[in-house]
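Left out: one protein chain. Kept in place: all the others.
Presenting subunit A:
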Amino acid sequence: MEPRTAVVLAAGEGTRLRPLTQNRPKPMLPAANRPILEHVLDALVEAGIERIVLVVGYRRERVQSYVGPTYRDVPVEYAVQGKQLGSGHALSQAADVVSEPLLVVNGDRLIESSAVEAVATAFSESGRPAAMAVIERDQASRYGVVSLDGDEVTELVEKPDSEGHGLINAGVYAFEETIFEEIEATSRQSGELALTDTISRLIDRQAVTGVPIDGLWVDATYPWDLLSVAQEVFERGQTSEPESAPGVWVDNEVGVHEDATLQPPVVVGPDCEIAAGAVVGPNVALSRNVTVGPNATVERAVVDEDSRIGHGSTVIDAVIGQDTDLGVGTTIPGGPSDVRVGNQIHEEQQLGAVLADRVEVAGGVSFEPGTLVGTKATLGTGAHVRGHVPIGAEVVR
């Protein structure tokens, strides 16, 4: 029987995406103009899923308030993971409400409905108690690398040392309801219970079907990945807004001045206002209630809800969080740059700046490429900012 219930894991913060995840979990970060999670839910609904269980934890109110009790008429229930102790632990939180075969997906990774359908079909046809999607990817070492023998998964190795291209675990699974007992029986590794450890046990019993998928499969690991994620969304036209011209998606409830220019691909969400002389696009996603002031230029940027871009600002290669205000004449001239995250340096990233939520930028502030600014930071008039500005910091000059 094909599963009709899907469990979506949406409890994790996504620490590598800090400072953007200060106020919300990774599934709520924007894939272009809508949360990543919304794309995942779309894929499930379009694949015919009839019941969704969302496992929530970190900043769960943000997920619950956004999704509510139904998504596109499919009932949504919530299971709470109090402490984030691994993906297996997360899934086991749904044990009380799921007693039927189930699909499991990650709430923080864009997938297509075809992947969900393929796993569901292969699961019901194979007769094995588990199925998992696998996909070919570069940078395979970021993920779990999978070996197949025919349609049977023979090995799953998490984040191996090997470099380059490979077949990886796509994070879309189908299980019999007995998976909850299997998780129970899996031993914890340094306090955490990874779903992949349970799957490895099943693999040892030759109980896992591998389902090769292709098409959209996008993961944001670092903040600047949100720019390439947006590009993927544009390429597939999955903005959920009406397309007023090729590559130009504009909600019906926006105010775009007749002397403003929208350059495709670009999406403008509800309640946005774009003033005269502004040039928005290409590759720009404005979420809800964003304001772009007169003569501002915005290019290759994701601007999240309730943020404002002041008069005559230049915003290029930028990720702007929620409720962040850029004053008059803000300059984010764009990448490339080396970006430091913790002890790691990521070289040659096309990144102007990442500003987290509720940053207050006064007039005339300029950003060196690769700047990361934490939540609620305040940048004073005319400041020149580089590197990493911590949460709540005040930069005077």
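Definition applied: a contact is a pair of C-beta atoms (placed from the backbone, for glycine too) under 8 Å apart; a residue touches a chain by one contact, two chains touch by 3 or more; residues count from 1.
Everything that follows uses one rule, which is that contacts and distances are computed from a predicted model.
Novice: Of the candidate names "Glutamine--fructose-6-phosphate aminotransferase [isomerizing]", "Osmoprotectant transport system permease protein", "Molybdate/tungstate import ATP-binding protein WtpC" or "Zn-ribbon containing protein", which one corresponds to the UniProt protein name of the undepicted chain?
Specialist: Spelling it out: the chain absent from the display is recorded in UniProt as "Glutamine--fructose-6-phosphate aminotransferase [isomerizing]".
Novice: I'm checking contacts with the chain that's been left out. Which of A:A122, A:V233, A:A275 or A:V328 qualifies?
Specialist: Once the missing chain is taken into account, the touching residue is A:A275.
Novice: Which listed residue (A:S87, A:N289, A:T330 or A:Q349) would be found touching the missing chain in the intact complex?
Specialist: A:N289
Novice: Could you pull out which residues of subunit A are in touch with the chain that's been left out?
Specialist: 23, 54, 56, 59-61, 63-65, 67-70, 73, 75-78, 80, 253, 255, 257, 270-271, 273, 275, 288-289, 291, 305-306, 322-323, 358
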